[in-house]
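Only one protein chain is missing from this complex, and each of the others stays in its spot.
The block that comes next holds chain A.
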């Protein structure tokens, strides 16, 4: 078993005919993901990459049973695209788009509270259940099917962690890139809960960064619910206060959202905290051994 995406996922690509959408749709198809088609308003009825193009997400859901959407729509229109997918009843919405205005995401978050859909992202690499389904832009080949769950706010840092795991023979159940924006659909805690409840997942790697309190929130929950080892890394130990470090959400606002403060909370809650990003894989391996 895996979480969020798997063999049952039927994916529709929003922003299908654009360059990003086209490239990553073909990569996903190559990985074996069941992509049923894409949406580009005004281009409905055509065919692209051998798949149907729809005018609306609703059409993709009604005619092809799409239950997952991946969004490559430019930031100006991305909030609308997310809400369209939710309105159409898509279960899982993965928003890759970077640069969506915060005000738009405030509206999206409110909209989603009245719908059943789960949002991953925005500004994220997506979700992959290795060997089964890839809904994202991550390089598929570095992954390997297995039993480690990965939750991360970052893209390439996640690839780094996954690569270390794979090279140590630790495959992954599901890797969830939750995104680097201040407002995201699925928090660290949401993702950690999913993996903690997944019988196939035997260990969790949690990669956070400066800004906000998501990692601390997850750690406090884990303190009472840790039924498998958890490794934690917080990027930005050397980041200055008040500066945005690439991700819109990576900014130290006060004493509680520095890397050091978060690492302390993680440690107190029984998480194996990794000081150097070079040792994520090895620490997981050792933690699994000592867990027994």
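The rule is simple: contacts are C-beta pairs under 8 Å (C-beta built on N, C-alpha and C of every residue); 3 or more make two chains touch, one makes a residue touch a chain; residues count from 1.
The definition used in the following text is that contacts and distances are computed from a predicted model.
> Unshown chain, UniProt name, "Ferredoxin", "Succinate--CoA ligase [ADP-forming] subunit beta", "Solute:Na+ symporter, SSS family" or "Sensor histidine kinase inhibitor, KipI family"?
Missing chain, UniProt protein name: "Succinate--CoA ligase [ADP-forming] subunit beta".
> Decide which residue listed in A:10, A:118, A:132 or A:153 touches the omitted chain of the complex.
Per the contact definition at the top, the residue touching the missing chain is A:153.
> Tell me which residue among A:36, A:73 or A:105 touches the hidden chain in the full complex.
From the options A:36, A:73 or A:105, the contact with the absent chain belongs to A:105.
> What chain A residues would touch the chain not displayed?
On the chain A side, contact with the omitted chain comes from 23, 27, 75-76, 99-107, 109-110, 137-139, 141-142, 152-160, 163, 180, 182-183, 207, 209-213, 217, 233, 235-240, 243-250, 259, 275-279.
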